[in-house]
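Rather than the whole complex, this shows some of its chains in their spots.
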Amino acid sequence: MFTKMVLLFVIFLNIYVSLASDPDPVQDFCIANTAESATASNAIQCKNSSLATVEDFVYSGIKSPGKFGQTGLSAISVNSNVFPGLNTLGMSFVRADFEVGGVNVPHYHPRATETAFVLEGKIYSGFVDTNNKIFAKVIERGEVMVFPKGLVHFQMNVGDTPATILGSFNSQNPGLQRIPTSIFGSGIKDELLEKAFGLSSKEIAKLKKKLSPH
Amino acid sequence: MFTKMVLLFVIFLNIYVSLASDPDPVQDFCIANTAESATASNAIQCKNSSLATVEDFVYSGIKSPGKFGQTGLSAISVNSNVFPGLNTLGMSFVRADFEVGGVNVPHYHPRATETAFVLEGKIYSGFVDTNNKIFAKVIERGEVMVFPKGLVHFQMNVGDTPATILGSFNSQNPGLQRIPTSIFGSGIKDELLEKAFGLSSKEIAKLKKKLSPH
């Protein structure tokens, strides 16, 4: 019976994940259940509003940076899967910390515009539009840059101190597609990549080796 | 002729103001023209994308607080009228600074959800849902609270140092309706207000005196 209940709640979770839609909620809010709570006896898809508490609407997990990666970036994405109170509210956010010289690789969010507010440091920041035109400059503490919905953008800490950005999105789950790994780390046919980038099979192999997940 | 041209560009501005819509842009971006540029010879409703520069997507006007008001609050709202690069991108933001004990009066945004990130200080922050239930607590530096679309919310600096919040919205122009002035400072019939709040005409008169714009 227990496993059956678990299965059912997994199903509910997936229903929620699959059907919630950003625009025009039809209730004040809808707190989604996290996997942790999903097996509790009072677990329901949309927490009964009478059981909601202020804690459901406050997130305390980005007071400090997370783990830094290879390119000197630590990014904590807070979407409705992490912060269930965002469900149906059409917003989410991210804290990005940069080591000196740290890079946020070229990427885009398929489902949202982003406004990036510089909390600390000097960041070379920009995006590329569909006419292949670049818009980039160094922005500093207190400045805000907007990255239009779905366009490739990137950042690098060009200052000599750590840098931090707070990004906000107009979707509860903007999605993130990192160019280097999605192109060279996903398994696209070598021949296609060779022609697309004008590289030799050896060069492609090298890129794949570097950028494939291990 | 000059005045006629001015009139025409005012018209274009109003067209833009009236018709832009948050969801689903049909181009990468559309930089609206500001009143300042509207009379220039190359002024067009949606700046030709080939004339766009990175400056159109960076806002530098909230590096420091603005002027403080009666309740100890300074709020700088940055919507698409102030930052034309936001036009059609479905986002905007606000910087709110609080003196010790400063208050952001009960208000709501008719067209957006808000995520409020605490940059500094201790803020008593909350909202009321349509079942008249309050969700409020003191949030601190690095914490984020979400105010669901269209619900009344409020804030007060309960710390003993100044406080600052960065709010983000999922509309290019969320709108702001402050309860005290909209109810007692807009000119609603006294008799109606007396019955609605169970107050005497003298009490209503006193509230109106305090809360009407001078």
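Order of writing sets the labels: A and B. Residues in every chain begin at 1.
The rule is short, and it goes like this: a residue touches a chain if its C-beta (ideal position, glycine included) is under 8 Å from a C-beta of that chain, and two chains touch if they have at least 3 such contacts.
Remember, predicted model here, so these are calculated numbers, not experimental data.
**Student:** Which copy number describes the whole complex, given 2 displayed chains of the same sequence?
**Tutor:** Every protein chain is the same sequence, and there are 6 of them overall.
Convention: only the chains that are shown with their structure count from here on.
**Student:** Round to the nearest whole Å and give the separation of the Cα centres of chain A and chain B.
**Tutor:** A distance of 26 Å separates the two centres.
**Student:** Considering only the defined contacts, which chain A positions touch chain B in the complex?
**Tutor:** Answer in residue numbers: 23, 25, 28-29, 49-50, 52-60, 62-64, 78, 83, 85-86, 89-93, 113-115, 117, 119, 126-127, 129-131, 133, 135-137, 139, 141-149, 151, 166, 168, 170.
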